[in-house]
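Here the structure comes first, spelled out in structure tokens, and everything after it is commentary.
Every protein chain but one is kept in place in this view of the complex.
On to subunit A.
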Amino acid sequence: MNALMEHNASEAGAAGFLHRFEGLRERLPGQGLPWLASLRARAAEAFRAQGFPTRKVEAWRYTDLAPLTQAGFGEPLTPVDGALVLPRSAAPKRLVFVDGRFREDLSDEGSPARSLARHLPEAEGLLGSIARIDDLPLVALNTALFEDGALIDLGEGVDGGVVEILSVTSAGRPVAAHPRHLVRLAAGARLVLIERAWSAEQDPAEGEGRYLHSPVWEFVVGEDAHVTHARLQQEGRAGLHLATTFARVKASGTYDSFLLHAGARLSRSEAHVTLAGPRAAAHLNGAQLLGDGQHGDCTTFLDHAAPDCPSRQTVKTVLAGKSRGVFQGKIHVHQVAQRTDGYQMNQALLLSDQAEIDSKPQLEIYADDVKCSHGATVGELDESQLFYLRARGIPEGVARSMLIEAFLLEAVEGVADEAARAALAEVVAGSWERLA
């Protein structure tokens, strides 16, 4: 196994990952489940056929995966047992994964969230039910290689409370983790989920600390069920974070999400949300805080596939140093989706003239009775606001921080759940000072 690992770690690009699949396929969880074995095989084939996306693919025009394809990544290592310093939990219950593997010793008993690997038979019909592998190679790769993840399956009317899912990368070696998380809410169920991606090595030395964390989430939201999904990406500064979330919301249900990109060298979070029943609602808010050398990409695809559905999206990006931000937001309003009420706003704050933001809103509307608005702004810190604060004795650095925080918090305020909002505000507050 050691030899295999060394071999894989040195092989770059898609071939390395395919080799890894071949080496691991007899040992991946779910060996006794034919449906899963065939799903994994199909997924590996889909990945082989597509390879990693290049910038020639329209959806990847602004994000270059060279840091992933030009370096080798090994399989997840079972971390050294014992002390790992973890960030404080934002929820009463927490599930912890280290390098993609469940750590029972660090997790809370009795949480509505369980280890997927230990309950794989229950995932039949759910795993892969909304995630697409044929046109999304990263999702295919995840499906082929996942070892574990969270499984949350709430029955009718059940309130799952607030749960944190923490994914830690030990980052001692260039590991690659592809956790798979499944969430299903039956009619009337509720859940607040705080997802935190974190590395034990936040600020590694130059040239060190490289790793890949590429989770896939599937949310199946029943009628009148409500889920909050707060994603806190606090990866180490050399980490690669490539996440894909799928959500399908039935009538009167809500998928209320907030994405925060604070860490990682390269991060892309892609969300595919379908409003499948009347009055289903989605919030796809987010904030990106990008400092020197960071690339952050927030890409969303929102399908209005039923009438009377509202959707709200506010994404704010702060860019400092030599950084690059991407926002791509596509809203597809199907012909049946009459009386759609869509709102999309993305705003960028450039703190340096070496920073760059690419913003691509895209509305495709096939229904005739629709209210859809979108807007985008790019600006710098307002000189008169800065002067006003400084004229009151507030030092320039603090004044800049206050204005950056104010810019970001407007997006955070849209998060309805208090615990999730507080967790977000805390990370935001801890991050903007680095940029100011």
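By definition in this document, a contact is a pair of C-beta atoms (placed from the backbone, for glycine too) under 8 Å apart; a residue touches a chain by one contact, two chains touch by 3 or more; residues count from 1.
Here is the rule we go by: contacts and distances are computed from a predicted model.
Colleague: Looking at UniProt, which of "Serine/threonine-protein kinase RsbT", "Electron transfer flavoprotein subunit beta", "Acyl-CoA dehydrogenase" or "Fe-S cluster assembly ATPase SufC" names the chain we cannot see?
Modeller: "Fe-S cluster assembly ATPase SufC"
Colleague: Of the residues A:60, A:73, A:301 or A:407, I need the one that contacts the missing chain.
Modeller: Among A:60, A:73, A:301 or A:407, only A:407 touches the chain that is not shown.
Colleague: Mind listing the subunit A residues that contact the chain we can't see here?
Modeller: Listed in rising order, the touching residues are 383-385, 387-396, 398-399, 402-403, 405-407, 409-410.
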